[in-house]
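Note that this complex is displayed minus one protein chain, with the remaining chains in position.
Think of it as A, B and C in the order they're written, each chain with its own count starting at 1.
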Amino acid sequence: MSEITNIEAITRTLQQEMRRDPRIFITGEDVGKRGGVFRVTKGMYEEFGEARVIDSPLSELSLVAVGIGAALYGLRPIVEIQFADFIAPAFNQIVQEAARFRYRTNGDWHAPVLIRAPYGGGIGGGLYHSQSIEATYSHIPGLYVVAPSTPYDIVGMLRYALRVDDPVLFLEHKKTYRLIKGEAPDDDYMIPFCKADIKRVGSDMTVIAYGLMLHETLQAAQELMHEDINVEVIDPRTLNPLDRDTILSSVKKTGKALIVHEDNLTLGLGAEIAALIASEAFADLDAPVMRVAGPDVPAMPYARTMQDFFMPNAQKIADALRKLNAY
Amino acid sequence: MSEITNIEAITRTLQQEMRRDPRIFITGEDVGKRGGVFRVTKGMYEEFGEARVIDSPLSELSLVAVGIGAALYGLRPIVEIQFADFIAPAFNQIVQEAARFRYRTNGDWHAPVLIRAPYGGGIGGGLYHSQSIEATYSHIPGLYVVAPSTPYDIVGMLRYALRVDDPVLFLEHKKTYRLIKGEAPDDDYMIPFCKADIKRVGSDMTVIAYGLMLHETLQAAQELMHEDINVEVIDPRTLNPLDRDTILSSVKKTGKALIVHEDNLTLGLGAEIAALIASEAFADLDAPVMRVAGPDVPAMPYARTMQDFFMPNAQKIADALRKLNAY
Amino acid sequence: MTLSSPTKLELTAPTLAPHVQLGLHDDLVLEMYWHMLLARRLDERMWILHRQHQVAFHISGIGHEATQVAAAYALKRGHDFIFPYYRDLCLTLALGLTPRAMMLAMYGKQGEPMSGARQMPAHYSARHLNIVSVSSPVATQIPQAAGMALAMKYQNTDQVVMTCFGEGSTAEGDFHEGLNWAGIFKLPVIFLCQNNQYAISSPTDREMAVQNVADRAPAYGMPGVIFDGNDFIESYHAITQAIERARRGEGPTLLEAKMYRLVPHSSDDDDRTYRSREEVEAWKQRDPLLLARKYCVENGLLDDAHQAEFEQRAREIVDDADEFARNAPYPPPEEALNGVWGELPKI
Partner (left out) sequence: MTLSSPTKLELTAPTLAPHVQLGLHDDLVLEMYWHMLLARRLDERMWILHRQHQVAFHISGIGHEATQVAAAYALKRGHDFIFPYYRDLCLTLALGLTPRAMMLAMYGKQGEPMSGARQMPAHYSARHLNIVSVSSPVATQIPQAAGMALAMKYQNTDQVVMTCFGEGSTAEGDFHEGLNWAGIFKLPVIFLCQNNQYAISSPTDREMAVQNVADRAPAYGMPGVIFDGNDFIESYHAITQAIERARRGEGPTLLEAKMYRLVPHSSDDDDRTYRSREEVEAWKQRDPLLLARKYCVENGLLDDAHQAEFEQRAREIVDDADEFARNAPYPPPEEALNGVWGELPKI
C-alpha cells in the first residue's frame, strides 16, 4: 500500500465508483476535456465519455438543479462546483430544494445529489478563491456536510457518500489536494457519516479541527509534546450533523476545548461546537471554550502578508493552546 | 403620544423618510398599487409615484442587484423581499457583492442598500413562509443584520438604517406586524446599531431574545415573577455585529444565560451568543448556557399541531428558565 | 421576429369535429370535461371553506383548467414525469391525486399524502404518479425538470418531463438557466407557461419587455408556441405536439397558454386594488369550463341530464372529501421531527 495525495484519493475513488455504478455521472464547469481546473476529473472524460462526464454551462444554480432533477429520477449525480466560493448562486437550490425534498414530502421523494466543492485558503486566491463555506451549509437540516481531510478518510467517505440517500456537500480543502499524503487501501472500505475521528489521543486539552487546520493542529500538538502538553485532536469529518458524543466525551475527559477553523469567527462552525460544549459538558469544563478562527472580515485578502495574517496556522494554534493550558 | 403597531411604525417611518430624502426609493414585488402583500407600502405609490415606488419583476437576485447598483450611484434604495424565505435567490448578490464592496475596494466604494424582509413563523405559513434567516446572514461581515421588535425600536432603527453607509438586512417579524403595539414618538429620534437593549431588568438569569420570541420571553418572565424568579431580558436588536458588552455584563451579573430563537438550533444565532458567553464570561457562569430554539428540521411545518410543536413560546421558555434556575 | 407562432388546428377534414381530427375519443373528451368540472367545484368549495374560516389559505386554479386537463391527457401516465406548480389542481387531479388528498392539505390534517401536512395547500406531490413535489419558491422546478430530462436522455428512455409555471416566474434566473440547459443538450422537456396575465398584482409588461413568453424561446434555440389556454382541445393539440417532438428526440419546446386568473391571486389577495372589474368580467366570457361545456354540447357529447349527473357526482365527491378531511385528526405534534434524513447505509 503506497501513499497517495488527497487529490489522488478523490480521482481514484470517483473512477472506481463510476465503474461500479452506471447511475453515477459527473457534471460541472470544465470537468470534461479539461479534466477540471484542479484536474480532479483528469482522464475521466476519456474513460467514461461525454454522456457521463458532462461539461456544464457556466451556471451554478442550474448545475445543482440539474443534479437534483437527475437524483429525483434515480441517478447518482455528482456536481462539481469549480471553487466553493461560486456555490453561492446555487444557495436557493441547495437549501430550499435539495435539502428539503425528503422532509417536504414526508419521505416520498429524496434528492441524493453529491456536490463537491474545493474550499479553503492559503493559496493566494484572494477574496473569492479562498472561502470556507461549511458553516453556512451546516445550518441546514437535511443536508450532509462532510469534510474528510486525509486520503484515507476521503476514500472511505466518498464511497459512503455515493450510497447515502440524501444530498451531500462534499468539501475538499484545495490546499491539501497535493500537500497531504497518506495511505488509503485499495479495497472497498467505507467510513460512515456522523462519526468523528480521534486523530491524536491526548489528555490535557481537546482540539476540534478539520481540513487544512486539522494538519496545522496536528503539527501544533507535535510541537507542544516537547513542552509536555498532551493534546487530543478530534476531526469531526462530518460537519453536519455533528458527532456530538465523540466531541463531548473528549472534552469531558480533558476539561478544555479549542476549536479551529479558517472561516470567520462569528457563526463559524466553532460557534456551534462551543455552544454544544458549553451546554452539555459545562460541569466538566476547566477553562473557557476557545476558538481560533479567521477574523470577522468579508473574506481572505490576496496580499501574502494579509493572507498570512488571516490564516490560522500551527503557531497560532500552539499559542492558543499554551494559553488554554495555563488557564 | 398614541400606540401604534409594528407595521404602522414601518409604514409611517418609510413615508417620513421618503419625504425627507429624495434619494430614497423603494422597489419590490407588488409594492406599488398593491401596497405590498402585507400592505407595508400602502398609499406610498399614490404619494410618491411610480418612479419612487417601483413594482419589480419577480426576480430577487436582480432586485437586490438593482439596489446595489443604485446605492453605488449614491441613491438610498430600499428593497422589499416579499417573504424572507424568498431572499435565497439573492444570496450571492447579498453576500458576495453588497457585503463586500467596501472591503474589496479598501473603502473606495460602498453599497448602502437597505433590504427589508418579513420573517418568522406562527402564522400558518408552512415551510416556505415562516423561515428565520438571521443566522445565515449574521455570519457575513460587512452586512448589518437588525431585528427591532417594538414600534419604538423599529422607528428609531429604520431611521438610522437609512443613514448608515453599509448594506443592511432589516428583519421584520411578520407575526408581530399587527400583534405588537407600543408608543413611538413622532419626533426624529434614532436608535444606533450595535446597541442591545435591556428590555427587562432582573438578577437571576439572562435571556437573550428578539422578534416574536422577545415578546414570548417577556411574558415568560412576567409569569416567573410570581415564582420569585427574576429574569433579565436582553434584546440584541442588532444581530450582526452583536453588542457583546451588554450581553456579557448581564451574564456576568446573573451567572446564567438562555438564548431563544425560532430558527433551528444548530448554528442558529444562539450558537454564537452561547460561544461568546462560554468564552468571555466563563468564570462567572453558574450553569450551562441554554438554548431554546426550533428543532433541527428543514423548516416549520404547516399543520397547526406541528407548527406549535416547532415554535418556542412563553411556556417552553418558562420551563427552560425554571430548569436553569434550579441548576 | 421569433419562432413562436400561434398553433392552429389544421382542418384536414373540415366536417369532422376537432377532437376527432386529433384522434381523441368522445369518451376521453367527456372525461376531460368531467375533470375540469370536478376541479372547478373542488376549487370553489375551497374558497367557501376559506370564507367560512374553516381553512386558513387557498390558492386557486380557476381559469387554468383547460390547459391543465389537456396536459394531463397529453402525458403518458406512469411513464412521463411532471413538475407542476401551485395552480395545478386540475392537472394533478386528472393525473390521479384524490379530492380527499387535496382537502386534507386544505385543513392540514394527518394522512395528507403529499407532504404529510407539512406544506401549505396546493403543494402537489405523488411519487407513485410521477408528480414531483411543488415548493413555494417559484421557478426552482424549471432547471430541475431539465435535469430529470438529462437523466432520461442519458438512460435512453422515451420518457419526457413537463414542468409548469406562471409568466411572472420567467423573470427568475432559474427560468433562463433551465431553458438554457434544455436547449444546449436538446432535452426531452416541455416548458408549459400558464400565462394568466398577472403575477399577483404585476401585469405581464412588468415581467418582460416582450409581448409573449414564447418570444423568449428563440434565445434558447427552441420553438415557442402560443395557444389559447382557455380552449381544451386547442391546448391538447399544442401540448401533444410538443410532447411528441420531445419524444422523438428533437428537443424542448416552450409552450405559452394564454389565459386569465379569474380569481384573486390567493385568499390573502384583494385584486380590486390593481385591476378593473370590467377586465375580469370580459375574461369570464372566455371561462374555460364554459367553453368546454359548450364544445361538448355542440358536438353532441353532453346533454342537460348528463350535465346534471356530473354536477351531482361532483358535489358528492367534494362533500365526501370535505367531510373526510374535516373529521380527520391533526398530525401528532412530534411528527414534525420525522423524515429529515433517510436511513444511513449499513457498512
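Convention: a contact is a pair of C-beta atoms (placed from the backbone, for glycine too) under 8 Å apart; a residue touches a chain by one contact, two chains touch by 3 or more.
Predicted model only: the values in this text are computed from it and were never measured.
Taking the full assembly into account, the omitted chain touches A, B, C. Across C:D43, C:E65 or C:E172, the residue that sits in touch with the chain not pictured is C:E172. Of the candidate positions A:R23, A:H129 or A:K256, contact with the unshown chain belongs to A:H129. Among B:L61, B:V145 or B:A184, only B:L61 touches the chain that is left out of the view. Mapped onto chain B, the footprint of the missing chain covers residues 25, 51-52, 54, 56-57, 59, 61-62, 65-70, 72-75, 77, 89, 92-93, 96-97, 100-110, 141-142, 160, 163-166, 190, 192-194.
Listed here are the chain A residues that touch the chain not shown: 29-30, 32-35, 37, 55-62, 85-86, 88-89, 124-129, 295-298, 301-310.
In the full complex, chain C contacts the hidden chain through residues 1-3, 171-177, 180, 183-184, 186, 205-210, 215-216, 218-222.
FYI, only the chains that are shown with their structure count from here on.
When the interfaces A-C and B-C are ranked by C-beta pairs in contact, the top one is A-C. Computed centre separation for the pair chain A/chain B is 31 angstrom, with centres defined by C-alpha atoms.
Separating the CA-averaged centres of chain A and chain C is a span of 41 Å.
Inter-chain spacing, taken between the CA centroids of chain B and chain C, is 37 Å.
Looking at chain B, one finds that residues 85, 88-89, 127-128, 296-298 touch two or more other chains. Multi-chain contact residues of chain C, defined as those touching 2 or more other chains: 115-116, 118-119, 123, 135, 137, 173-174, 340.
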